[in-house]
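Note that one protein chain is taken out, while the other chains of the complex remain in position.
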Amino acid sequence: MEPVYRWPQPLLQVDDLRTYFYTRRGVVKAVDGVSFSVAPGETLGIVGESGSGKTMTSLSLLRLVPQPGGKIVGGKILFEGVDLLQLSEEEMREYRGSKISMILQDPMASLNPVYTIGEQVAEPLRQHQHLAGKTLWDQVTEALRLLRIPSPRERLENYPHQMSGGMRQRVVGGIAISCRPKLIIADEPTTALDATIQAQYLALLKDLQRQTNVAMIFVSHDFGIVARMCDRVAVMYAGKIVETATVRELFSNPQHPYTIGLVNSVPRLDRKVERLASIEGQPPALLNLPPGCRFAPRCYAVFDRCHVAEPPSIEAAPEHFAACWRVA
Amino acid sequence: MGRQLVIRLIQTVVSLLGMSLLVFVLVRVSGDPVDLMRTSTTTEAEIANIRVQWGLDKSYPEQYWLFVSGMAQGDLGKSLIQQRPVMTMIGEALPVSLSLDGLAFVLGIGLALVLGVLAATKRDTWLDNGVKFLAILGQAAPSFWVGIVAIYIFAVYWHWLPTSGMGGPEYFVLPVLVLAFSLMPGMMRLVRSSMLDVLGSEYVKLARIKGLPERTVIWKHALRNALIAPLTAAGAIFAGLITGGVILETVFAWPGVGRLLVTAVSGRDFPVVQGITMMVAVVVLVINLLVDIAYAYVDPRIRT
Partner (left out) sequence: MDVALGRPELVVEAGAARSQRRWDIFLQLNFCLPAAMLLLLVVSAIFATQLAPYDPLHTSLTERLRPPAFAGGTQAHLLGTDKLGRDVLSRIIFGSRVSLTVSLVVILITASIGTALGILGGYLGGWVDGLLMRITDISLAFPGILIALLLAVTLGPSLTTVVLAISLLGWAPYARLIRGEVLKLRTADFVLQARIMGCSSLRIMVTHIFPNIVNPLLILATLSVGLIILLESTLSFLGAGIPPPIATWGSMVSDGRSLIDTAWWISFFPGLAIGLVVLSGNFLGDWLRDRLDPRLRQI
């Protein structure tokens, strides 16, 4: 496939991605026209509530949308210039685990209980780089070492249930980094960990990035974590991206009412607040959405136009986009 | 792990003793056990002999001890009808039963595994629905009836196969198939549902994320975990095998342990029935022990 952009090009360019679910009760538009990009070595955060479509977006990038019922119905996913949605299944499989990798939320569930952790880290190496023997196990040990797992060689024979939660998540990280992918998608990687371990793990991921220059997409519902970890942030709501900006820009100058609500809801030690702010209401059910902006029912700044048409993504400031009629 | 093995062994022995106690009690609960040993030709002298042999004039604990120690030495009594040691009779009939049960087991479980996995991976397709339909039929139809219908269709109507008896390969076809067919549904449903559970798990998702070929995802990652649940049902499946074997040996007139048992029941040949029951108890408990060991091997969470 011919690359579409000229150098310098983003590592990943997603254009108008649509992933729908066909259920007995109708079509659920889980991801409905999502566009963003990730530069090499950059960390993009995707923030949103449960049901905003952030996990479906990350699964769509790997074309692992849950069957039956789920389908990527439109858009482009350009990775290093190649549209992943045009590839055959075999070609796509070559990308998975080797060029793009993923860290899932629950380390106990993502590791197969009947195989050793060494074997599970070795698998992608065997599959994509066709390593064997000493070279293979050296690479496995190296991957575990990058994740700061102590005495990695001795741990190769361990089973997942013999390790603590934090260690297991490091193993999952090791699996992700083993083939030195260009992009790692981390889907709520610390949600299942203890609060004390969370900070440790996040620091580890940051360090890993520094050492290997891997780009990251960090998916989370926790705005605070995203603020710490990411260079740029995309805020998702009801299947659409409502705002995209650098972290600094987003926090100092949020444009979309939803983002404003989120920013205000993060507890801060440097400001005195009487009550924690929250956003009233619930995200909409994704079946039979009413016309107009999806956030309108909960929006404090809503006016007539919001109920009529969906706002496009408007550039509020350089490299700062918000999908809100207020910004226009 | 070794400690657990010893515990299981002790449990097995205790269970065996429990079984023997149950049999002991059941036999005496209906009255004087001597009545069970009477045939039309038994003389009073023989009756007296039996009383001494069984220690029926002694206390219950002593009788029980005689009972258990006799069996431990391989003495299962003598058939009333054939006047031969029960153990010998079982020994003669065993190879017949083993060949039928063994073949049916391999066929039935093999099919159950393949069909169960296929149904789970191709969910809601015609294959899946066909498999489910087959399972429902297999569990509802009594195996003796299926056997008889099969005999009618294949042996009487079409004259392809013999109606009964043992002999060359053509005599094996119907009995083995029908027995396998009776075993298959239960196992197949289990494999299918277990596989469905596993296919939805996070580690299978991760295996796909790693870019492993679908073949590897299913046979290496999914199946190994999916087999854990059906393995726990292996004991019940084995019981079904034995039951099915008894029934089908009767239908197809195979001279196996099952037929021996049934003939003994209708002929009121009590020692044979008791002897076979105890022997089967031993076999079942041993098999269950082996299954537990296999279970520990398959699931490392048990081992360590």
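In this document, chain identifiers A and B correspond to the written order of the chains, with residue numbering beginning at 1 in each.
Keep this in mind: a residue touches a chain if its C-beta (ideal position, glycine included) is under 8 Å from a C-beta of that chain, and two chains touch if they have at least 3 such contacts.
Everything numeric in this text was worked out from a predicted model, so none of it was measured.
Of the listed residues B:L56, B:L103 or B:A141, the one in contact with the hidden chain in the full complex is B:A141. Contact residues of chain B toward the unshown chain are 11, 15, 18-19, 22-23, 26-27, 29-30, 36, 132, 135-137, 139-142, 144-145, 148-149, 151-152, 156, 163, 189-190, 192-193, 235-236, 238-240, 242-243, 246-247, 250-251, 261-262, 264-266, 268-270, 273-274, 276-277, 280-281, 284-285, 288.
The criterion applied here is as follows: only the chains that are shown with their structure count from here on.
For this pair, chain A with chain B, the centres built from the Cα atoms lie 53 Å apart.
Chain B contributes residues 123-124, 201-203, 205-213, 216, 221, 224-225, 298-301, 304 to its touches with chain A in the complex. Residues 62, 64, 68, 93-98, 101-102, 104, 106, 109-115, 123-124, 127-128, 159, 161-162, 172, 175 of chain A touch chain B in their complex.
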